[in-house]
Structures are given as C-alpha cells and as structure tokens.
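Note that this complex is displayed minus one protein chain, with the remaining chains in position.
Chain naming follows the written order as A, B and C, and within any one chain the residues start at number 1.
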Amino acid sequence: MAEQDGSAAPAPVAARAAQDVELYYRMKLVRAFEERVSRLHRQNKILGGVYSGAGQEALVVGICAPLEPGDFTAPLHRDLGVFLMRGVDPGRLMAQLMGKETGLSRGKDSFLHGGDIAHGVFGSSSMLGSSLPVACGAALKFKIKRERHIAVAFFGEGASSRGDVHEAMNFAGVQKLPVLFVCENNRYAYSTPFEKQTSIENIADRAAAYGFRGHVCPGNDLLAVVGLAERVIDSIRAGGGPGLIECKTYRWRGHSEHDPALYRDQEELLEWESRDPIPLFEFYLDKRGHDINRLRAETDEKVNTTIQAAVDFADRSPYPEPEEALEDLYVGQGAAPGAPSAAVNGRRPIR
Amino acid sequence: MAEQDGSAAPAPVAARAAQDVELYYRMKLVRAFEERVSRLHRQNKILGGVYSGAGQEALVVGICAPLEPGDFTAPLHRDLGVFLMRGVDPGRLMAQLMGKETGLSRGKDSFLHGGDIAHGVFGSSSMLGSSLPVACGAALKFKIKRERHIAVAFFGEGASSRGDVHEAMNFAGVQKLPVLFVCENNRYAYSTPFEKQTSIENIADRAAAYGFRGHVCPGNDLLAVVGLAERVIDSIRAGGGPGLIECKTYRWRGHSEHDPALYRDQEELLEWESRDPIPLFEFYLDKRGHDINRLRAETDEKVNTTIQAAVDFADRSPYPEPEEALEDLYVGQGAAPGAPSAAVNGRRPIR
Amino acid sequence: MVGALSGNLAMEATYLKAINQALHEEMARDENVFVMGEDVAELGGAFKVTEGLLTAFGEERVIDTPISESLIVGAGVGAAVLGMRPVVEMQFADFISCGFDQIVNTAATLSYRHGGKASCPMVVRAPSGAGVHGALFHSQNPEAWFTRVPGLKVVAPATAYDAKGLLKSAIRDDNPVIYFEHKRLYRSIKEDLPDGDFTVPLGKAEVRREGRDLSIITYGGTLHQSLDAARIVEKEDGLSVEVLDLRTLLPLDREAILATARRTGKVLVVHEDRLTGGIGGEIAAIVADEAFDYLDGPVRRLAALDTHVPFAPPLEEFVLPNTNKIVEAIRNLAAY
Partner (left out) sequence: MVGALSGNLAMEATYLKAINQALHEEMARDENVFVMGEDVAELGGAFKVTEGLLTAFGEERVIDTPISESLIVGAGVGAAVLGMRPVVEMQFADFISCGFDQIVNTAATLSYRHGGKASCPMVVRAPSGAGVHGALFHSQNPEAWFTRVPGLKVVAPATAYDAKGLLKSAIRDDNPVIYFEHKRLYRSIKEDLPDGDFTVPLGKAEVRREGRDLSIITYGGTLHQSLDAARIVEKEDGLSVEVLDLRTLLPLDREAILATARRTGKVLVVHEDRLTGGIGGEIAAIVADEAFDYLDGPVRRLAALDTHVPFAPPLEEFVLPNTNKIVEAIRNLAAY
C-alpha cells in the first residue's frame, strides 16, 4: 500500500492523553451499560438470562483497545464490552438484549448470542468453549489470505475445561495461527470455585502445552492489560503465532441476575469490589495531570447520553412480526453476506 | 486385611529371574500374536480393519506388568497385548478378531472394541480419546469405594489432540484420581507425523497443565518401561493422584493392514526396526546370566503352542446365528453383569 | 432408613421436588448411586433439583465437575461399568450436544460390544423444553437425537408422580437412560404423591383421558396443553378426545399407540420438539403402517415449527405449540 502523506501524527504526549481519555470513556460506558442492563432486567424489560460483566470492564477494554478494523472477536457471555469496543451501535445492542427487531439478531436470539460480523464480532453459541475453534478458523482465513489481522477468543476459566478449548489451542499451535486467546479468570464458574475446576494456578500456564506463550495479568488494571495486550497483539500480527493472556478478575454480581451467589465468601467479594478498575484508572489519570473531577463529569454525561439514547432506541423499536420466526434460517444463493475482509469492520485501535 | 502367613517370599534373585523370564515370554507372545493376526488378515480369515502393534510390545507389557487383579485398563486399537497381559484367554481374543460366537463380543464388534470386564479390560469405542473419561469414571469408583485399584487408559499421540483427553486429564487432576494415562507416541497418526499434530516435543509435558507429573520413557526398552511403570503405579495406588507416562515408540507396519505407509521415510523405519524391543531384552537377559539360546527356544515353543491353540479354537468356533444380531443390546433387569470388584479380575502382577 | 424423609412424602410435591425426592431416596437406598455434574453440589443445581444431596450424602457422592459434558458422561460410563449407578446432570439439555459422542457411541453400544457381559446403569438427567425465554440454547428438546439409538432408553415424564417413579426406575435399570425433565413443569405442576417407595415402569404409556372421536399422542410439556385442549373441545364441540401420554420414548409402547389409534381411528401427535425429525414422524409411521385399516383420516402432527426456538416473545409464541393450536388441530382433524 502507498504511504499516507500529509497528516502529521499528533505529538506523543497529546496522543497519549487523548488515548487515556478515550479508554476512560469506554470503560465507563461499559460499566454504565452493564448497570443499566441489570436494572432493565429487574424491570422486566430484558427477559431471559442476563450475565453481568460488572467489575471486569478493564480487561475487555484493555484487550480490545489495540484491535483494528477487520480483526475478529468472539466474546463470551459476559462481554457486552467487546461489542461496545468494536463499534457495535449501542442502540442495536440494547435492542438485541430486549429481543427487538432492530437488534443484532432481529429478535431471534437473546443476549450475546447475536453477533455483528460487519464489526468483527461473532455471536457465539451458548456452548462454552465452542467459539475457540471458530476463532481459529477466522485466523486460518487471515493466514491463508495473508491478511495482517488477528482473531481474539474470550473464554472463562470455567470454559477452559472444555475439550474444544484444547482442540483449538493445539491446532493454533501447530498452524501458528494469528489468534489471541483471552481467559477471563473471575474465580467462579457459576457456583464452582476455581479450585474445583482445575488443579493448577494459572490457565495461562497451559500455553506451554501447545507451544506458545502464556501471560498472566491483573485484569482490573487497565494500564497493565493495555500494555500487555499491545505487546502480545503486535507480536501475533507480526506472524509470531498464537498467544494466551489470562486476566485475573472477579465477577461482582451473581452468575446471572437470578443468582444471589450465596456460595461466595463476602470477604472475597469485598476485597475484589475494592479492586474496582475505574477508580484505579482515575488515580492514574490524576497522576498524569488530568483534571479528574471535570473529566469524570464530562465522561458521565457523555456516557449517560449514549446509554439513554440506546435505551430509547431499543424501547421505541418494535418486536419482530411473528412470521419472522421462519426467516433468516438460510441465506439466499447470492454472495455470502459475511463476505471477505472488506465487509469486516471495527473500531480503529485506540492508540 | 489379615496378613498372609506361611508362604515365604521367594529369594529376591530367583524371583527377579522368574519375573524376567515371564516378561520375555509375554513380550514374545504379543509379538507372535500380532504377526499371526496380520497373516490371518492376509488370508481373509480376519476381516475389516486390523491395526498392528508390532514393534510396540515392550511398552504394553511393561505398563501392564505391575497391574493387579481388579485394576481397570482401556487399551487403544493397537493394544492386543493389553488383553493378553490382563489374562484374557488368547482363544477368545482370536475368536473376537474373527467375529466368532466365542469372541469377547460374540461377533458383535470387530477387533479391539470388544472388552472383557471380568479381566479388567474395557472395550473402547472407535472414537479416539473417548476412553480417557471412561477410565476416570473407573478411577472415581475406586476412590469413592476406597479400593486400592487404579485405572489405566492408553492413547496414541494422535488421539492426544482430542478434547476428551483434555477433559479427562483436567478432571483427574482436580479429583486426584487413581488413574494412569499412557501415551503411545509412535510418531504417526495414520499418515500424519507428530509435528503436524502438535507443536511440542513431549505429550508428557502436558501433565503440568493438569497439576500432576508426566514422564517420558523409551518405549521399546522393556526394562525402562517396567521400572518407571512400577514407580508411577505404586505412587498412584498409594493415593498420589494421577500420572502420565509417554512411551516413545514406533509403528512398524502401516496404520492398518491396508496401508502401505508410503508417506514414511524408510530411513526412519529402519532406525526404529533396529530398536526391536525383543533382542534388546534378550541382550539384557544374557547379561543377567540366562542361557538365552535355550530360553528363546523354550519360549518360542510355548508361544507357538499357545497361539496355535488360540487359532484352532477360533477357527473351530462357529459364527453367531443371524438372529443374535438383536441380542445384547440391553441387559436384563437383574444385577449388572459387570458388577463390583469381585467380578473384576485380571492377572496377578508380574513382580 | 429414609424415615425422616418419607414423613414428607405424602405431601404435595412439585415436579421438581418429586425428582429431588427420587434422588434422595435412591441414594439412601443404594450406596452405589451417586450424582455428578456442574454445580450440583453446593448450589444444588441451576434449578435446585439436587438441593440437599450434598448435606445428606457428602461430596464423594455429590460431585461438582468442571464444565466438561463429555467427561461427565464418559466418567459416568466408567463408574457404571464397575457397578456404580451414576446419575449425571447436563445443566441444560441443550448442552447434551457436547456429551453426545459418549452417549451414542460409548454408552449405547457398551453392552452390545461386550457381548452382553458388561452393563451401563447410568442415568443422564437433562432439563429440556421451551417457554421460559430461553431462546436457541436454553429451550431445546433434543429427545429425538437419542430415540434413534438402540441401547439407550429415553424417558420424558409429564407429571410429578411419573417424574419420581420413572427416575427411580431409570436409576434401577441396568441400561443407560436419558431422562428429560421439562423445566417449564418444574414449579408449574404440583401433585399429592403417595407415601413410601413407588416406581413407574419404563416402556409403558398411560391413557390420561379416554375418548372416542380422536386420539392425541403426546408426552412431556405438551401433555397438559393437550388435556386442556381436550377439555375445551369436549365442552365447546362435544368432541371426545383420548389423550395418551407416552412417558417413555424409547422403547415406544407400540401396543398402547396402536390401541388408541385403532380405537378412535384418528390420530394427532403433539410434541414441543420440532415437527421435522421429531418423534411424531416415527409414531405417525407406525400408525400409518400397522393401524392403516382403522384410520378414518390422515395422521396429523402438531409440533414446534421447523426452526430454532427464538427469543422475542411474539416469535417464541408463534413457533411453539399451545392449547389454542391444539384445539384448532383437533377441530380440523375431527371435521375430516
């Protein structure tokens, strides 16, 4: 490709500041979206299973920040944030959760099983772990077509026990695929604590079993996640083969909104609530010289506006017509809608 | 249990010699059985797929030697030797391969998918890797019932890529099950060389991913295999949790008798043919002071007699009656035939 | 031994509680029975079906597993072969697809390939069914994947009594049994259950309502809708509808199916599973072959539409069978 001429890069310091502000906004957007979803569920405006990712925003934002349009992501059930980070319209996402016609799946499926391939977000099935082989297939396409894209699959430490995870990582290792596996280790799979799921300390250590590198990182520390993600993603993109990042984090709410999570130690919860990624990042912004009170107020306003607009949009949207239940099962005989890379879009990386 | 009185243990040296002779006999029996099976296949007396384990006898004999009656084994498709080691009648085994009424599955299934639970041999399905979860279940029974037995699952390095293998090892690690996983790494899965199956050097290294120990051993060296197996099995039996042994070996013949294996380097084959476990062990017997020529002659005679008797038995045995195709699908409402440990028997360990 | 428990048994019990009681009682009765699955111990299961078992029987017999359905089933087989009686749980029936191979290839063929000298007394419990906003992956009725597999037995109770009695029979049976419990019924039906131990035989259907004009053959979630519909058409149209509850889906109770078909001459098969490939096809085929001379009209089927169970309420409603749709189908067929 020809070099871009003209537009000078912004001065490094200013760029850094802008990026930090953007990351902060994204993290707050995800948090607020999560909270609103929980509330809408209590108000019976969102039906079915709702799985809050509250408390885990830093890792979602941090991993997605360096991604580029055309990269492929397969979020897990708790990863609303991935959709928001990839540039999926918040209104359509909210409509998806409400089962509306304007939602990603046009009311067909619930919560995060609808995807948006145009923004590089794959809607996974419920079957935990099943998206890792899919991400390998996306990465295989990038490899065959010599595209500089990567595929990212998110999975819980609970899902790590599934056979699909093993088959995918092994294949990725053999084929040196441009794929990043991200384990969100939030210590519980529903009620089952980590110790009853596996007998090792770090899922990341399993990368060695497949011939690539694993990394453990404090998942609630946005700075740490972004730093690591940039490094690992650059290396994958450069042809260095797969990577595995395990983010240690914690699920603040129950497994789903139905679950009071009585099986958990309240001390543990308290400890992890105090590792709130947002104040932690504000602390850093403050150190960097941002006027944090002003920034917070501005960000909150922007976030609230966005979310209210999303809710309004979803609210106003109609349910699909009953007969639409029989549509979309098959696509027509023309070109595949999810055609090659041109169609696959996403947000510009935040960096 | 009360201590056994009276019978003094045989003097260590004599015992050792007797054990060595027995191991030698077993290894030659397995080899001769394998060779006879290949011949019978060429003569159209054995139909369907035949998967020779020729060249891999040392590891089968060595792993099984320390097993006790009541232990559970799940052999892979190339493991005729496991059946012979556990005390399954050679005639019935041969009848199994010929599809005869007197075979383990009464003509229902072919080759090694029939088992003999009374001798602690599980007949696996064809689906590679599927026997590892089964072995975990057997081990779980031993754990729940506090029996000092172990379960052993054999699998190829090719099968190691299957999800079931991961799910089983992970569960075994969490539950600290008395189970031994044995990887027969013969460098090929059908035509696919090890490098295209995985990107690491030793499958045994994966044990670390599940919190137990893995061991690599030269699989054609009977002495080495027995020594390691005794140590690892003792530890598992004593409650030390699961173990993984990877035996480096080589498949002399094609994947099945239909396969000329043209994809292989002839140099490699030659190299591995020269690692024949039988002369290697004869060398050792010689060093130990056995009259090897005499021993060989005696052993060959015993082996030939046994195998000829097995072939004669199988040959004489009738095919099942057509209507029997509808039998054995369900067992009656009485007690399970494969009832608790009393019924599960096997050979006394060779030691 | 189950004294403390059996005191409660005469009381009203939900479908869910009936299953829970069966587990308690069978575990008390036979120490080879144990329970294994995701979140079955401390949590008592996603639906609380295994509640109280951990306290009563300890963690060696009530085992929380990692998320690995293939392992769960496969380990069940291994334990069962050695004489244990595992009751393993799929958290939702939908996830049975992940343990599929172990069920259809390891468990179902086990006795056969061991020449009848090994058995697999295992129960796989699977909460199935739609109507709870579960969408594509929490609404499935996967029974027909298994009713075509010899070596398995498949049950689908529709009442609390059957839920308890069939589970006990399944646990005591020496063959692998897939036990589909309809999650919409868990708390929506309640019955007085008899005191003490009772079982319901596998393989026996039950006429829930006698009738002359037309037979509905159904099971599981749609039994209640069918009974409601039968009552409506009796009142509004004077139609006398017989309702047969299959209860066991493999082996099918062919005698009962043919008896009702021959009695009324008109058969409507109803199930919540999809039309195409649902067990209704098999039943219609049996009727169209063996009761052909008795038929006064086409063999009809009413089932979920041939799609996935969608999420948005108008879509889900459109796809699933319900009482009104059954009423309409009865009227159509009766008028034939």
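The criterion applied here is as follows: a contact is a pair of C-beta atoms (placed from the backbone, for glycine too) under 8 Å apart; a residue touches a chain by one contact, two chains touch by 3 or more.
All figures in this text were calculated on a predicted structure; none of them were measured in a lab.
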* Hey, which of B:G53, B:G107 or B:P242 is the one touching the hidden chain? -> B:G107
* Asked: Looking at the whole complex, which of B:L128, B:A204 or B:A310 touches the chain that is not displayed?
  -> B:L128
* To do: Please pick, from A:M94, A:C136, A:A229 or A:I292, the residue that touches the omitted chain in the full complex.
  => A:C136
* Structure fact -> In the full complex, chain A touches the hidden chain through residues 72, 103-106, 108-109, 113-118, 122-127, 130, 132-141, 143-144, 151, 163-164, 167-168, 170-171, 174-175, 327-341, 343-344
* Structure fact -> chain C positions in touch with the non-displayed chain are 94, 97-98, 100-101, 104-105, 108-109, 112-113, 136-137, 144-145, 147-151, 250, 252, 274, 276-282, 284-285, 287-290, 292-293, 295, 297-301, 306-308, 310
* Identify the residues of chain B touching the omitted chain, counting contacts across the whole complex. => 47-49, 99-101, 105, 107-110, 113, 125-129, 158-159, 161-163, 189-192, 196-198, 263, 319-326, 329
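Rule of thumb we're sticking to: only the chains that are shown with their structure count from here on.
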* Asked: Which chain maximises the distance between its CA centroid and that of chain B?
  -> A
* chain A-chain C separation of Cα centroids, rounded to whole Å -> 38
* Of all the residues in chain B, which ones touch at least 2 other chains? -> 163-164, 167, 170-171, 174
* Name the residues of chain C that each touch 2 or more other chains. => 66, 68, 70-71
